[in-house]
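Before we start, here is the structure in question, set down as structure tokens.
Missing here is one protein chain; the remaining ones are kept as they sit in the complex.
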Amino acid sequence: MCGINIAGMSDTATKLSAQSLNLWFGSKQVLKNINVAFNKNEITALIGPSGCGKSTLLRTFNRMHDLVPDVRIEGEISLEDHNLYEDGLSVTQVRRRIGMVFQKANPFPKSIYENINYGLKINNIPAADRKGIIENALKESYIWDEVKDELQKPATRLSGGQQQRLCIARAVALRPEVILMDEPCSALDPLSTSKIEELILKLKKDYTIVIVTHNMQQAQRIADKTVFMYLGEIIEAGPTANIFEHPQNELTGNYVQGHFG
Amino acid sequence: MMKKLTPVIEWGTLLLSTGTVCFFMVVILWDIISKGAPSLSWQFVSTLPKAGMTQGGILPAITGTVLLTLITALVAAPFGICCAVYLNEYASDNWFTRLIRAAIRNLTGVPSIIYGLFGLALFVQALHLGTSLLAAGFTLGLLSLPYMITTTEEALRRIPASTREAALAIGATQLESIRDVVLPSALPGILTGVVLTLSRAAGETAPILFTGVAFYINNPAGFLNQEFMALPYHLYMLSTQHQAIEQVRPLAYGTALVLIIVVFLLNLTAFYVRYKYSRHE
């Protein structure tokens, strides 16, 4: 199986892709003819100035727009060989397989333990297995050592960076195939940011990761591929080094050099 | 001279109106507290009325009001919260939603005596509940419904979208996200609204006039299908309909004080919940 092959992207292990995707909020077209593919075990960064549609694009992949009135989507999004918007996959199934981490950490107003347990519970994971999975997810997200003695503490009392790692643990506990990250570090201090970047790099071996970021350095540090968007269109996509060092398009060059944004 | 005086007069006008409003409040509180307090005793709130209401306590009126308020809560809170959830979580902006909102706004403005008539026609007569605690409780439930909806919706609106998305993103259905995350987060706000609405219902008289309240009931506990006594109505009867009005005046003051204490306690509870919640933020 292969996705649409776009410049510089291999078609060997496409996990998630969009074909001829258009999206409107009311009468305003926000995404225009998007074709993109994300590979297994790779980190792809979506970059571009504010309002270019990168977050909107990210949210189409786990159908987060479903509850927003006045949204119209055309085109196809495929997770391997399933079309996410047809093919009998329910929205709940899609979100189970494609996890998401948000811009601002949004732990549930429950204990640290319950934050992860909740997702396991509703997704029918046997009670006997949950304790191990929770511990594992917390370890995988490099937060276990900081919280192991106070798992019953309300999650809202954690620091911002800890909350965000907990949110990542909450997502990975369900063993999704893809993790979408919407500027996960934009509200964090540099130390927390570097911890999370480290974590993202480690997660790469098990997951397909798509990350929206405003931070050029971050994209260069962690992403294998980079997609540059502008005014709802993909301008350029390819290996991160190419995008930053030899951009084909003038707009891309101006943006990555910080001339606008 | 005039120039110096003008600002004083101008400022004085505003101060005078504010002072008058405060004066009203002080008179109300002072009169009821100072004249009601002497009647207040453990015996007053824990015994039955005696000697044609000229002596004894107001226990049945207190239990009646408490039971009535409970029934009101049981009717209005679930319905109100469900409707607010529909409006804030599910409804899109279409004619049906606008119709619901228009209905809520109009219901808020319907005079309470008309709710009384509606309760009489619907619960007492059409549904054969008779004049009873249940019929009166249902009537007050209807009266409270629009307030419940409005306050709950306000509480839900304060919950950021990211909280809902957090649950949806791990594969929760919309109902699960509302039940397990949104409602628990909004609970303090919802509780504040529920308690404030009930404090209003506890003081209402007009809607229960024809739906079940009675001047004197021999049975202090009261049953759902029987008439009952209530504090506001008791106060009304003692102050206007009793044959020995001057003689029962201290009892009327005592009743007024107990009623005000009940209402203010409910209000204080609501403010406490709100305060505790705002400190947590």
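Going in written order, the chains are labelled A and B, and every chain counts its residues from 1.
In this section, a residue touches a chain if its C-beta (ideal position, glycine included) is under 8 Å from a C-beta of that chain, and two chains touch if they have at least 3 such contacts.
Criterion: contacts and distances are computed from a predicted model.
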### Task
Just go with whichever of "Phosphate transport system permease protein", "Heavy-metal-associated domain-containing protein", "NHL repeat-containing protein" or "Phosphatidate cytidylyltransferase" UniProt uses as the name of the absent chain.
"Phosphate transport system permease protein"
### Message
Could you tell me which displayed chains border the chain that was left out of the figure?
### Response
A, B
### Query
Per the definition of touch given earlier, which of B:Ala37, B:Leu70 or B:Leu175 contacts the omitted chain?
B:Leu175
## Note on the structure
Checked against the full complex, the residue among A:Thr92, A:Gln218 or A:Thr252 that touches the missing chain is A:Thr92
### Query
Looking at B:Ala103, B:Ala161 or B:Ala244, which makes contact with the chain not pictured?
B:Ala103
### Summary
Touch rule applied to subunit A and the missing chain gives residues 90, 92-93, 122, 124
#### Entry: Residue ranges of subunit B at the interface with the undisplayed chain
6-7, 10-11, 13-18, 20-22, 24-25, 27-28, 31-32, 79, 82-83, 85-87, 89-91, 96-97, 99-100, 103-118, 120-122, 125, 142, 145-146, 149, 173-176, 199-200, 202-206, 209-210, 232-233, 235-236, 239-240, 249, 252-253, 256, 259-260, 263-264, 267, 271
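Keep in mind that, in the parts below, only the chains that are shown with their structure count from here on.
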### Query
Across the complex, what residues on subunit B touch subunit A?
92-93, 160, 162-174, 176, 180-181, 184-185
#### Entry: Interface residues, subunit A side, partner subunit B - complex
62, 64, 67, 69, 92-93, 95-96, 99-100, 102-104, 106-110, 118-119, 122-123, 167, 170-171, 174
